[in-house]
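First the structure, which I've put down as structure tokens, then a few questions once you've had a look.
The complex appears here minus one protein chain, its other protein chains still in place.
Every chain is named by a letter (A, B and C) in the order it is written, and numbering of its residues begins at 1.
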Amino acid sequence: MIRFDNVTKVYGRDTVALERVNLEIGEGEFAFLVGASGSGKSTVVRLILKETEPSAGAVYVGGTRLSSIPRRKIPQHRRNIGCVFQDFKLLPNKTAAENVAYAMEVTGQRRRSIRAKVPQILELVGLSEKRDRYPEELSGGEQQRVSIARAFVSQPPILIADEPTGNLDPDTSVSLMQLLERINRIGTTVLVATHDRDMVNEMRRRVIALDRGRIVRDEVKGAYAGEV
Amino acid sequence: MIRFDNVTKVYGRDTVALERVNLEIGEGEFAFLVGASGSGKSTVVRLILKETEPSAGAVYVGGTRLSSIPRRKIPQHRRNIGCVFQDFKLLPNKTAAENVAYAMEVTGQRRRSIRAKVPQILELVGLSEKRDRYPEELSGGEQQRVSIARAFVSQPPILIADEPTGNLDPDTSVSLMQLLERINRIGTTVLVATHDRDMVNEMRRRVIALDRGRIVRDEVKGAYAGEV
Amino acid sequence: MKFNPRFFVREALKNVRLNLLMSITAVTTTFICILVLGAAILISAHVSSLISSVRQDVTISAFFPQDASQKKMDSVRNSVENYPQVGSVKFVSKQQAYENFKKRFKDNPQVYQDLGSDFLPASLEIKLKNPKDAGVVARKLESEGFAPKDLSYPQQTINRLNRVTDYIVWGLRGATALFLAASVLLISNTIRLSIFARRKEIEVMKLVGASDSFVRTPFVIEGLVQGLVGAVIAAIAVIWANSLFVEWAHNALPFFPISGSDVSILYVLAVLVGLGAMIGVLGSYLSVRRFLRV
Partner (left out) sequence: MKFNPRFFVREALKNVRLNLLMSITAVTTTFICILVLGAAILISAHVSSLISSVRQDVTISAFFPQDASQKKMDSVRNSVENYPQVGSVKFVSKQQAYENFKKRFKDNPQVYQDLGSDFLPASLEIKLKNPKDAGVVARKLESEGFAPKDLSYPQQTINRLNRVTDYIVWGLRGATALFLAASVLLISNTIRLSIFARRKEIEVMKLVGASDSFVRTPFVIEGLVQGLVGAVIAAIAVIWANSLFVEWAHNALPFFPISGSDVSILYVLAVLVGLGAMIGVLGSYLSVRRFLRV
């Protein structure tokens, strides 16, 4: 589903964020992406979304080489990927519910199904009461949950979460974990970049570890640190 | 040093963020503020900074009742508080080093001492190489560390950190913890709002737990969850 | 993807409301620019009509010989009246000429007090449609039998008048064009800034899978609404000021032929409002475009 073929990403002149990364995540797989701060996790996410282009190598999603997607087809590509951004990226002029609905609106879904689906998903992340709040009226964790809800709502085949629990308390993190698992079980490919040691260690899923832009570990049932 | 006297904070019409909170943190103390997402931690921080006013009750910092500080004295008050913001609040038009330096410049310190101090503090948070990068060229964790460096740099008597490890990997979190401890040892009052269970449990410091705006626990040598 | 106009209009109106400060700024800017532009267009129109009415006052006087017969003079008059360049022809008899002369020199009657009432020749006063034709008409009159010395037309005055009025008209057109260019630039500057302030939003929309047109349409509608509102208010102000001016001019400058019908109000309204809407739409379109490349 997602394949990195010898991908190198250099920002500016000399910041090597990824170096010859080879990676394959199959359809329906669940993988963690771990690594120290600045090791390149968000860069992997950005490349999958075609938010940025690799300096060398190629990224494939669903069999398509991303560099061959023409500009006008990019939205189509992105609609197949639900993404929880590390900095949330909520629209400040839209309420929580509107932010979530926007991800459905871009795909041209009917108003009726949007109206049915959005409250459901907000309920799921525990924000039913905050549906009409603007992002700046929400706490950090609440904003993060809106971002999570937006990524889920249109049930995309791929779900990527960049540090989805950074602003969540342990209990909420656990329920998010269970949610991710459920979503994965219905066939969604899930990739989670995280620092949350407890989450990784408890789930025992595939762990891909980055260190200064290189893959240093790739274990099928891994832990946050090597050999726990 | 910090005292909340029956503080209630209501946002808008009916969002009760804090309800009759009584709280005293002595000079040189180290305290954690824990609680689920949306329980009011950031609101406590905002009240201490006089970024917002309490709906009822009074907040005292260093013996002064904040509501009695005139507008033009607010900067003076804020210079006594180093704050790591949950959303970093970096200036997008300034490099990492300039962002850190800004906190010293507002206090009118000499250029020479700024030039000496900033690289030192960037070294401490492991960002020496990134000093000339603008915030948008930094990873999430790197931005967070710039925010931490800015809070430390002018050695304020009070240090507040709102979720300072949300975007940091466990190793970096541990060194941050040690840093906070060192800073506390030289007499700084430290208040850390956090979800980081490991950090709280390992440090065995005072823990103040909030639940939906009320203080539900206040233990001198506490853990993240009650009775660990 | 279905195109859902109601969705986009709703989005646009919501944005106008939420970014009220920016919307007001954009509307104010449009208002001011269109106001100045409208004033320039109206002034141009009035001055042009004033000038053409002044130009029509230019006449050629053709003096008949002292002994010309009334029949001969009538036939010449009829023939002159049929020249295509000629607007109107007035016959001035010897007696009328004497009266006019008396009137002209009424301040110093010494001039005429010793002269008989028929010392002045009869003449035709020929109004031209366009003063530029004076030379042509003069030559035709000569072939009609008039001696060149018997034709009086202020050629130099006509030339000057033509040149000056040409320059004035061109100057006004130039000023209007300048204002138009300035308005386009100023309004689109404002729109660009207000969209620049929201570039992160555009980025986010693109990242969650919105197509370019999906992102753009609400902005364009927003620009349209702001441009329309600003332009409509400005157009109303311009038209109102114009009617005040026309009324005032009637009283204060009765000898100036300024009238409300010089200017087609509907035309001005349409041009100004169309312009405001166009700049709003185009400005938004182009400004959004540069932030869509995410």
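Descriptive notes on the structure:
By definition in this document, contacts are C-beta pairs under 8 Å (C-beta built on N, C-alpha and C of every residue); 3 or more make two chains touch, one makes a residue touch a chain.
Being a predicted model, the structure only gives us computed values, none of them experimental.
Just so you know, the chain we are not showing touches B, C across the whole complex. Screening B:Ile2, B:Ala31, B:Leu49 or B:Leu127 for touch with the missing chain picks out B:Leu49. The missing chain, though absent from the display, is touched by one residue of C:Asn15, C:Thr29 or C:Gln226; that residue is C:Thr29.
The omitted chain makes contact with just one of the residues B:Arg3, B:Arg20 or B:Arg78: B:Arg78.
Panel shows chain C; residues 21-22, 25, 28-29, 32-33, 35-36, 39, 61, 63, 66, 107-111, 114-115, 119-121, 149-153, 160, 163-164, 167, 175, 178-179, 182, 185-186, 189-190, 192-194, 196-197, 252-253, 255-256 of it touch the chain omitted from the view. Residues of chain B in touch with the missing chain: 49, 51, 71-72, 74-76, 78-79, 81, 83, 85, 89-93, 102-103, 105-108, 111, 150.
Just so it is clear, only the chains that are shown with their structure count from here on.
Contact analysis places A-B first among chain pairs (by count of C-beta pairs in contact).
Relative to the centroid of all protein Cα atoms, the closest per-chain Cα centroid is that of A. Seen from the C-alpha centroid of chain C, the farthest chain centroid is that of B. For the pair chain A and chain B, the distance between C-alpha centroids works out to 28 Å. Our note on geometry: chain A versus chain C, Cα centroid distance of 62 Å, whole angstroms.
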